[in-house]
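Omission of a single protein chain aside, the complex is shown with its protein chains in their original locations.
Should a chain be cited, it is by its letter among A and B, assigned in written order, with residues numbered from 1 in that chain.
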Amino acid sequence: MAGPGPSGPATLEAREWGWRYATRRAWAVREATFRIEAGERVLLLGPSGSGKSTLLQGLAGVLGGADEGEQLGAVHVDGRPAAAARGRTGLVLQDPDSQTILARVGDDVAFGCENLGIPRGEIWLRVRAALDAVGLDVALDRATSALSGGQKQRLALAGVMAMRPGALLLDEPTANLDPDGVSEVRDAVARVLDATGATLVVIEHRIGAWLPLVDRVIVLGEGGGVVADGTPAAVLEERGAELAAAGVWVPGIRAAYPPPPVAAPGPALVTGDALVVGRGRAAAGPLDLEIRAGEVLGVVGANGAGKSTLGLTVAGLLPAVGGTVAAAPQLAAGAAVAGSRWRRARRGLANRADPAAWTSAALLTRIGAVLQEPEHQILRTTVRDELEVGPRALGLAESEVTARVDDLLARLRLDRLAAANPYTLSGGEKRRLTVAAVLAARPRVVVLDEPTFGQDARTWAELVAIIAALRDGVDDRGPLAVAAITHDEAVLDALSARRFELRAAAAPAGSGGVRR
Amino acid sequence: MNAAASTTTGPTGHRPATTGRFRWRVVDIVIASVIGVACAAVFLLWNVGYEAPSSLLTPLLPGVQGLLAGPWLIAGVLGALIIRKPGAAIYTELLAAVISALVGNQWGPLTIVSGIVQGLGAELVFLLFLYASWRLPVAMLAGAGAGLACGINDRVLWYPGADTLFTSVYIASTTVSGAVIAGLGAWLITRALARTGALSRFAAGREAATRV
Partner (left out) sequence: MSAPARSAPQDPPAGRGVASLNPVAKLAAALLIALPLVVTIDPVSAGVALVLELPLLLASGVGWRRFWLRTLPLWLAAPAAAVTIALYGQQSGDVLFSWALATVSEGSLGLGLAAALRVLAIGLPAVVLFITVDPTDLADGLAQILRLPARFVVGGLAGMRMLGLLAEDWRSLGLARRARGVADSGRLRRAAGMAFALFVLAIRRGSSLATAMESRAFGAPSPRTWARASRLGAGDVGLMAAGLAISLIALAASVSVGAFHPVFGPA
């Protein structure tokens, strides 16, 4: 529809609405019925698989036509079918990177207005107003790729707000952000709502930050339909435990933490000495740290402080910019040093104890690294093949390979998925797969980069239990040394981890050091 | 778009053609562009990489370096196999060629002309099949079509004054290269992509995956 059309907050209504994707047999949503009045602020909850995202996309009218799925019932915005009312709703998705449409900040915010046919002069007025409202104080020609995650989400919010929608639909807007980013975005949303009075529907599993903002909670059921609908206090009172079991972080209900380790930590297996890390240029350091068997070292610090780079460096994936990373003799014994490329890159550092100088096969059985993004770590086309990569690279006998893989499939509950393509797994399943793949080669040290990133409470608890099992020892060779890089404090508490805090290297060299 | 569908669960098959079958959705345009850019990266690498094999092949038989033309033809066939809409082959091949030209290569803006011609070669084959068949033989035929177009285009623009032997060998080589590298290659890539579930919004993805 052309032009701004009706303005003011929108009413949203679903009548026995259902949707089934063309590639699935089960219905994503069934028999959803509710009415949201103009200006109401609603939190949408439910177990994963209950179709929350689908419902939100249905309200936004972006689900696609008859060739992408089947629809039952109807979903209306201001009394008109949602698909015909696209400019009336604004959708913000979870991944900051796949919502930045244009290269410059101003252009990106102006995009929605252009699509609505708004005259040029007014577009830029709206752009500036929207950026002010979300508190994004950057130049209009700033590159969008240079923004942080929290800034990108606020940019998306500004882009949506510039269209003056009647309803804001937010699909896990803060799931992929660190705690600072979460509060930035939540505050920005509050400001936008105050300024426009728009209707709000938000999906999140970390609900603590959003509860003060909403006045109604709707819970979708796993088999379809709306199972609860009322004020936050009432719904949480009635269904708090159920929701917590389904993966929502309900304030006041905490998942059971694994028991603390029984034995004291063993010897240090990897040591960093006056270590300076970075990619080319120094990002953090000098640092002194140790990763000990039977203990979890939790690396924390602000976003951009270099935590991931530190993790990759001690895991032997990146060379250190300064100082040394040394593997203990029992770990480094027999490690083959990589050929000319590494030696050329680190002249004079053909040091047998430095993991960065090892061949990748040597690294495989000594230090395992689980990276932040599971999809970067998928190498094969079935789960079973994926787990076999490590053992096969070691040249183990066929029977041994099969034995190890079967054991891992059972232990990490992936046996049902053994023949599936790894890309088709859910988020939590992919993470379990990447951990299993690293364990297949039986390393003594495991480094995990943001293992619980973006996960709901249920998969969070699963992963924490797995990491605790690593710390306490998974096979007869004893406890492993674990390093976890995370911005999630609860993970460190759950694992009884020793904290190692990294501060950004804005200060001159020498003051980037941290306490043990 | 608001079809009130019945609740019968019929067999999973292709849906009957609706009036929108040939209209490009936004996701079609964006993914066609992604494919174009990805293939542009292949083009740029091959722009540099083909020199060595070419200098080996050229002395053997004049014109046989046309066998190396395949990687430049893959964009159109791949785009068409994934997007399955009219104009997909031309669009992706053209986009890849435009990017290759913008970044800078030895053929300059005439790369764009090559892109149009090569894309047209593949497009015509898919048109002949009325945009209804996307199986391997059709893909290889489309690759051959692109190769044929490429051979003729190159002979006219870049090898002026070449003799008959060179011309015939060259055009034959580009056609074969197109059929194998572009046609078969694109078909295999599409199938592998479909298996990862990345193409779930496309007919190519829905065919490969059964209802789960």
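Keep this in mind: a residue touches a chain if its C-beta (ideal position, glycine included) is under 8 Å from a C-beta of that chain, and two chains touch if they have at least 3 such contacts.
Quick caveat: nothing in here was measured; it's all calculated off a predicted structure.
Peer 1: For the chain left out of this view, which of A:T89, A:N176 or A:T271 touches it?
Peer 2: That would be A:T89, which touches the missing chain.
Peer 1: Which listed residue, A:L102, A:A195 or A:A490, touches the chain dropped from view?
Peer 2: A:L102
Peer 1: Tell me which of B:V34, B:L124, B:I152 or B:L184 is the one touching the absent chain.
Peer 2: Residue touching the chain left out of view: B:V34.
Peer 1: Check the options A:A10, A:L45, A:V75 or A:C113 and report the residue that touches the missing chain.
Peer 2: Of the candidates A:A10, A:L45, A:V75 or A:C113, A:C113 is in touch with the missing chain.
Peer 1: Residues on chain A that touch the omitted chain in the whole complex?
Peer 2: Missing-chain contacts on chain A: residues 1-3, 57, 60-62, 86-87, 89-91, 93, 95, 97-99, 101-104, 106-107, 110-121, 123-124, 127-128, 131, 137-142, 145, 156, 159-160, 163, 312, 315, 317-318, 338, 359-361, 363-365, 368-369, 371-373, 375-379, 389-390, 393-394, 423, 437-438, 441.
Peer 1: Applying the definition given at the start, please give the residues of chain B touching the unseen chain.
Peer 2: 24-27, 29-34, 36-38, 40-41, 47-48, 51, 54-55, 58-59, 61-63, 91, 95, 99, 101-110, 112, 156-163, 165-166, 189, 192-193, 196, 198-199, 201
The definition used in the following text is that only the chains that are shown with their structure count from here on.
Peer 1: Just how far, in Å, is the C-alpha centre of chain B from the one of chain A?
Peer 2: One centre to the other, that is 35 Å.
Peer 1: Would you pull the chain B residues touching chain A in the complex into a rising list?
Peer 2: Listed in rising order, the residues are 1-5, 7, 9, 15, 18, 20-21, 25, 27, 192, 195-198, 200-201, 203, 205-206, 209, 211-212.
Peer 1: Spell out the residues on chain A that touch chain B in their complex, using ranges where they run on.
Peer 2: 21-25, 64-68, 70-74, 81, 83, 381, 421, 423-424
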